[in-house]
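Complex shown without one protein chain; remaining protein chains in place.
Order as written gives the chain letters A and B; numbering starts at 1 within each chain.
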Amino acid sequence: MIRRRRHPRRDVGRELDEAAVTADELASPDAVLDIRGLQTVFRSDEGVVRAVDDIDLVVRRGTTTCVVGESGSGKSATARSIIQVVDVPGQVEAGRILFRPDDSRPAVDMARLDPRGEAIRGIRGREIGLIFQEPMASLSAVHTIGNQISEVLELHTDLPPAEIRDRVIEELRSVGIPRAEERIDAFTFQLSGGMRQRAMIAMALIARPSLLIADEPTTALDVTTQAQILDLLGDLKRERDMTMIFITHDLGVVAEIADDVVVMRHGKVVETGPVDQIFHDPQHDYTKELLASLPQRHSATRAVVTEPETPPTTTVGGSADESVRHTAPDVTPLLSVRDLRMEFDTVSGALFGRKRKEKVVAVNGVSLDVLPGSTVGLVGESGCGKTTLGRSIMRVYQPTAGEIRYRSGDGTVADLATMSEKQLLPYRRAMRMIFQDPYGSLNPRMTVQQVIGEPLRVAGMAQGSELSDRVADMLDRVGLKRAMATRYPHAFSGGERQRIGIARALITGPELVIADEAVSALDVSVRTQILELLAGLQSELGLTYLFVSHDLSVVERICDRVAVMYYGNIVEEGSAAEVFEDPKHGYTRALLSAVPIADPRLRGTRERIVYRPDDVPAADDEAA
Amino acid sequence: MVTQSTDERLDEPDEVVELVDDTGKSRTAVTSAPQWKLIWWRFRKHRLAQIGLIALIVMYLAAAFAGFIAPFNTTSYSGEHAYHPPQGVRFSFAEGFYVHPTTSEVDIESLERIFEPDTSEFVNLGFFVRGDSYRLLGLFDSDVHLFGPEDPDERWYPLGGDRKGSDLWSKILYGSQISLSIGLVGVSISLILGLFLGGISGYFGGWVDTVIQRVVEIIMSIPTLPLWLGLAASVPPDWGPVPTYLMITVILSLVGWTNLARVVRGRLLQTRDEDYVIAARLDGVPTNRIIFRHMLPSFTSHIIASVSLAVPAMILAETSLSFLGLGLRAPAVSWGVLLQDAQSVNTVATAPWLMFPGLAVVIAVVAFNFVGDGLRDSADPYGKRST
Partner (left out) sequence: MLRFVVHRVLHVIPTLLVVTLIAFFIIQLPPGDFLSSQIARMEAAGDSVDPAAVEALRTRYGVDEPFWVQYWKWISNILLHGDFGLSFEYRRPVSDLIMERLPLTILLGVATLLFTWAIALPAGVYSAIRQHSGGDYVISALGFIALAVPNFLAALVLAYIGFKYFGQSVGGLFSPEYANAPWSLAKFGDLLEHLWIPVVIIGLAGTAGIIRTTRANMLDELHKPYVTTARAKGLPEGRIVRKYPLRIALNPFISTVGWNIPSIFDGEVIVATVLALGTTGPLLLSALQSQDMYLAGGIILIVAVLTVIGTLISDVLLAVVDPRVRFGGK
């Protein structure tokens, strides 16, 4: 075990010489990076966490290697360990990190360099660039982006300031930032998310490193922006003849860009191989599990994979059901939204009294029908108004205008939009909601029993032992143990909490359930389980779902009908098959073309469509 | 120290791991513990807060039973013992606990009074002795004192004597009744104002909120002490101790509510937008139940923490006002009033023990700060992921 604290100042040349390794020690002659037995450990008073636990990894020159895994797999810690910028108290404790910037030079074992020393600082930024997930947090808010990018050149070159500025502008332009000569003096909060990530890429690439490490660079971005950034990275890599390590949890992205894939779990590498082998001939069970949880786009049927022990009646979305649902135009809708409009007053520049009242139209006259027993998907990117629409229907907000017509079991239709809180009470039991955030939506001060039982209790529908019996039955239904009722939400994992949220929604015996991004906070494997649970409950209890999501693959998988939202409007609505196979609206097409296809063999078979209407405020900003 | 294997730790929800670490309790205990228990467990791990809490309990008990613990009344004095230095208790098997009585004479040159112990005489001290009569907790009349001279006519100065020859230790004990209670009473009034104004500010929003926030801002942006002094100066000097006490308390809280109002408003706004509150509305929970069952429990702990941090400020304010002669006035006894004697450097130089009431202030303030810090740190057992 190598333990390095702070070394006394050493000569850089000597330090590099000591760490030098002859090329034949590398696993293969074309390796840029050869990691062996790497261990990164976080030691604290609370114990020891082996974030990276003895991994081997080889990156071939000119390729893209994707490191894929769920949260806690140690993939980010691996990325940071390579250039030894692990957060305290983490430390690279063992292993070799052989790095060979180009064929003409000897390799260096970076694990032997002092993490605070000059030698490794000469490699960081100049030979190896790094891009992080959250561009907002990863860039300083009080320095201009130009300042932060120039710094790399100031550090690693002797260029005069004027020339550095020119180089930075040029670099910003090459990563697709329009009006680069103005934007160079912008602060991060003045740029959109996509622009910020482009600035980050410019910063990582301006010194022309031979290796780029991208740590979940598109996770915080919308799918269309993600597509643009992925395309940009691909182009730059080709143009500049770079090697790239791409860290991600998204197998779709892996299938789109990877040459080699490394699958990680709990700090260990479980499988390594070329992308085609990983996707089409996975060896390890965990890899298979991950792939199984992938939504199969373009597959023959959208049937949900069901557990073998579940009775056959729980199968949902089978072709028989589907045809019934779709060929019944005479069925009156359960919910029918007409010209719904939701405006918010926002106060901008609230600091120091510079208050300007602005009206933000979140939902701009939307109409939507939901048939009983169907699942309607509401998709769109962040800020499109889909969550607001869902919440307006639930009457979390008081809609500005429009109607929300709800048909009760006895056939009477009522408009919920104008009802008082008191009149709404019976409908609050018939229409329920599942929230996105499994943490924030459960009151941490109440037991599971209290959380789930609350609606029955306040409605006087059940008390005492009857109440606890019904809660216990519900826990059974959603796959939790009855004994868990006395626990508090903090005792549960994200997936379990979402099950509690579902139990709370279903306890009143509702007809319509609005699921607001119900699975987007969960890891893929958990996500699949929750989707299966929802599907099972739907057929069991005859539920109707309005499924709000940004994730097209999830929507395609479980929905009968789909509505696409864009800037407060529904731009396209139709059956899932119509919308996904033959999208009519330009935005839907752009959106679909941006979704990564989780099959490396289909890579490049599809044209990327960019939707750029003239009348959209931020279009200029995001346009590539 | 918990050392678990990586696998085990990763499979548990982070919060359980954190709570187990924070509270030192087992996993099963933590998973079904309500919020107040988690807070208490975390608080218990906070050593300084524990010390502070014990110190406070001791001090408030001493204030409640001041008559019993103090050897003398506030009104008992002995002119010839003015500025008597502190007397340590001696012990011998023959005499038990005792001190030597002193004789004093005035040094002609320095004009200072010199006290000489008369070693041939003894003042015997004992437990549960009879002395000045007092009323315990406002209910029972008694004249039994925990520890003091066995002969009620003898004098004993454990912490020295003041200008008039009263026992400072007894006065500090009696003074704690006012000094410690004014903090609590003042903060209670502040809290009522803060809850009310912060509450309507956060609940109604809009222009009500703007106006109240501006008032808070203005009050916070001007120096409080001159303001307090100005207001306190209007309390007529001929008022009795009780009305003065009430008036001073009201004046202190009129200026002191702002911070609490801010805390209440901030918490209210934050909680109002929590998903679980929206969920409660969708559950059909009536508004008052949402407020009292769902929202209030989530921020009472924060309010208690803020309150316990506001009390020392009140105690200091009272002390400062009285010290400057514009707060309570003798014959009322508070730590600030006692410190008035120590205003001039010359007096302090001859009788440094007159600063003892200041020590009492420091201990009370530190204890409250420790407890407040501990409460603030443990107020939100789930706080770590809230950002």
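Details
Definition applied: contacts are C-beta pairs under 8 Å (C-beta built on N, C-alpha and C of every residue); 3 or more make two chains touch, one makes a residue touch a chain.
No experiment lies behind these values; they were computed from the predicted model shown.
The residue touching the chain not shown here, chosen from B:Gly88, B:Gly138, B:Gly206 or B:Pro226, is B:Pro226.
For the chain missing from the display, the contacting residue among B:Val99, B:Ala342 or B:Ala379 is B:Ala342, taking the whole complex into account.
Among B:Thr319, B:Ser334 or B:Ser378, only B:Thr319 touches the chain left out of the display. Mapped onto chain B, contacts with the missing chain fall at residues 214-215, 217-218, 220-227, 229-231, 233-234, 236, 316, 319-320, 323-326, 339, 342-343, 345-346, 348-349, 352, 355, 358, 361-362, 365-366, 369. The set of chain A residues touching the chain not shown comprises 80, 83, 85, 87-88, 116, 118, 121-126, 129-130, 132, 134, 137-143, 151-152, 155-156, 187, 189-190, 200, 203, 348-349, 351-354.
FYI, only the chains that are shown with their structure count from here on.
Listing the residues of chain B that touch chain A in their complex gives 1-4, 6-7, 9-13, 15-17, 19, 21, 30-35, 274-276, 278-287, 289, 294, 297-298, 381-382, 385.
Within the complex formed with chain B, the chain A residues making contact are 45-50, 53, 72, 266-267, 391, 394, 396, 421, 425, 428-429, 432-433, 435-437, 439-447, 454-455, 458-459, 486-488, 490-494, 504.
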